[in-house]
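Excluded from the complex is one protein chain; the other protein chains are retained at their positions.
Letters A and B mark the chains in the order given here, with residues in each chain numbered from 1 onward.
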Amino acid sequence: MPRAAAMTVVAFRLGLLAFVLAVWEIAGRMVNPLLGVPPSAVLPSLRDLLLLRSYPDLPASLLLTVREIATAYLLAVAAGLGCGFMLGMHRLVGQAWGPMLAALYAVPAVVWYPSLMLFFGLDAASKIAFGFLLGFFPIALAVLAGIRQVNPQLVVVARAYGAGTVTVFRRVMLPAMLFTLVGGLRTGLALCVIGVVVGEILGSKAGMGALINHAYGLLRTGDYVALVLVTLVLIVGSDVLASLLERRARGWTE
Amino acid sequence: MKVRILQLVTVIAGLGAWELVARAGWVDPLFVPAPSAVALALLRIGRGALAGLADTLGKTALAYVLSVVLGVSAGVVVGSVRLLRDVLSPYVIALYGIPKILVLPWIVLLLGYGTTPAVFYGVLHGCFPIMVLVMGAVRDVDRTLVTVARSYGATTWQLYWKVLLPAIVPSVLGGMRLGVVFCLLGVLVVEMFAGVRGMGHMLGSYANGFQAPELFAATALVSAASIAIVLVLDHVNDKLSRWRG
Partner (left out) sequence: MSARPELITIEGVTKRYLTSSGPIEALHDVSLSVDEGAFCTLIGPSGCGKSTLLGMLGGLVTPDQGRLRVEGKPVTGPDPRRVATVFQEAGLFPWRTTLQNVEFGLELQGVPAERRRRTASELLGPLGLSGFAEKYPRELSGGMKQRVAIGRALALDAKILLMDEPFGALDEQTRVLMGEWLLDIWRRTRKTVIFVTHSLHEALFLSTRIAVMTARPGRIKAALDLTMDYPRAMESSEMVALRAKLWSEIREESLRAMR
C-alpha cells in the first residue's frame, strides 16, 4: 500500500483509540465514576498497584499464577505429545479414539471445572488441572493432524534407503509436521493461560484472579482495572513469547 | 467397522474399570463416585436438571441468534469497506484474543445477576469468531465474480445480496459451528460466577455441597447436550454445502 494511504490508516486507528478513550472518560464520569471507571481514575490506581501500595502481595500473586501456568503447560505438552503420538502412530487406535477426542473438544471446557474444584479444592491444583485440560486438547489434536499430513511416500523412500524408526522420525516426520505442531503448542499455551486465569476468577484463594475478585468484591473498581491490565500484560506477553519461539522453530525447518 | 467396535469396547471397558475401582474403595467416593451412583443420581435430579438445562440452552439460543446477526452484519460491513477493514482489523483480532473473563466482574457489576449478563457475555464470546471468519471471507471473495456481476449491470444492493452473501455462506456456517460452543461457554461461565439458575449455577452448587454423584450426572448431561448440538450443526452444514463438493 502506498505510504500516504498507510499513514491515513494509522491516523484513523489512533484517532479511533483516542475517541473511544474520550467517550469512556466522559461517560464514566457522568454515569457513576465507581461503575464507569473512567481512564483518569485508573491511572492513580495503576500507580498504587505498581508501587505495591494497594496490594503489597502483588509479586507473590503474579508468581503463583505464572507457576500455575507453567506447571499446567508442561503437563499439557507432555500428555498432549504422548497421546497425540500414540493416536497418530497406531492407525486403528487413532481412528477410534481420535473422533472421541474431537467430540470432547465440542464441550465447553468450563463444565469440567466444578468437578475439578470438588476434587482438588480451591488451591492451585484445581487451576493447574483446568489449565492442563484446556491446553491438552489443541496440542494432542495438532500432533494427530501433523502426523496425518506427513506424506507417507517420504517415509517409504526413507525406509528404502535403510533408515531406522528413530531416523525416520527425526529426519522425515518431524520436519514435515513441525509447522502444525508448533501452531498447536502455541494455541495450547494460550489456552493454558486462559484456563488458569478463568479458574482463579471463578474461585481461588490466591493468585491474580483472587486479587481481581477481591478488588471487585470491595467495589475498588480502579484497582480492579489496574489488576486486569497487569494480568493482560502477562497474557499478551506469554503469547508474544510463544510467537517468537514459533518463528525460531520455523527457522529451523527452512 | 473395527473402529466402531474399538470405540464401544473402550467406553465399556472404561466404565467397567471405573465401577470396579470405585467399589473396591481405591478412590474416595466423596470425590470420585461410581458410575452406578452417577446413574442413580441422574434419575434423582432428572427433572430439575432438565429444567436447568432448558434455562441454560434458552439463554444460549438467545445469545446465539444475537451473535450470528451481529457477527455477520459487522463482518460484512467491516469486511467490504476497505478503510474500515484496514483500520479495525487489528482491534477486532486483539479483542478476539483477549480472555473476556477479565471483564466479567465489571459486566456483572453493571448488569447484575441472572439472565442479562449471561446473554450479554454469551454474545461477547460468540460474535467474535463469526465476525472474524466473515471478514476474512468477504475479503477473499473471488474478484472475477464481482466483475462479472457488475458487467451484467448489478446494482450495489444486488452485488451484496446475490454475490457477496452466497459467497460467504461456507464461512458463516463455519463460524456458526464455532459460535454455538462459545456462546454456551459464555453463558455457563456467568452462571457459575453470578447465576441464580441454569446448569452453570447447578454445577457450582453441587460442587460446593460436595454432592459428587449429582455433579457428575449434571456434567454428563450438559456435555451430551453440547455434543448433540454440534453434531446437528455439522449435519446441517453438510446439507447446505452440496455445491462445494
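The rule is short, and it goes like this: contacts are C-beta pairs under 8 Å (C-beta built on N, C-alpha and C of every residue); 3 or more make two chains touch, one makes a residue touch a chain.
Being a predicted model, the structure only gives us computed values, none of them experimental.
Among the displayed chains, contact with the absent chain in the complete complex occurs for B. Listed residues B:10, B:80, B:116 or B:158: the one in touch with the omitted chain is B:158. Only one of the listed residues, B:14, B:46, B:90 or B:166, touches the absent chain: B:166.
Of B:66, B:111 or B:145, it is B:145 that touches the chain left out of the display.
Along chain B, the points of touch with the absent chain fall at residues 142, 144-145, 147-154, 158, 162-163, 166-167, 169, 242-245.
Definition applied: only the chains that are shown with their structure count from here on.
Averaged Cα coordinates give chain A a centre that lies 19 Å from the centre of chain B.
Listing the residues of chain B that touch chain A in their complex gives 2-3, 6-7, 10, 31-32, 83, 86-88, 90-91, 97-99, 101-106, 109-110, 181-182, 184-185, 188-189, 192-193, 199-200, 203-204, 206-207, 210, 212, 215-216, 219, 222-223, 226-227, 230. Against chain B, in their complex, chain A makes its touches with residues 9, 12-13, 16, 35, 37, 92-93, 95-97, 99-100, 103-104, 106-115, 117-119, 190, 193-194, 197-198, 201-202, 212-213, 216, 219, 221, 224-225, 228, 231-232, 235, 239.
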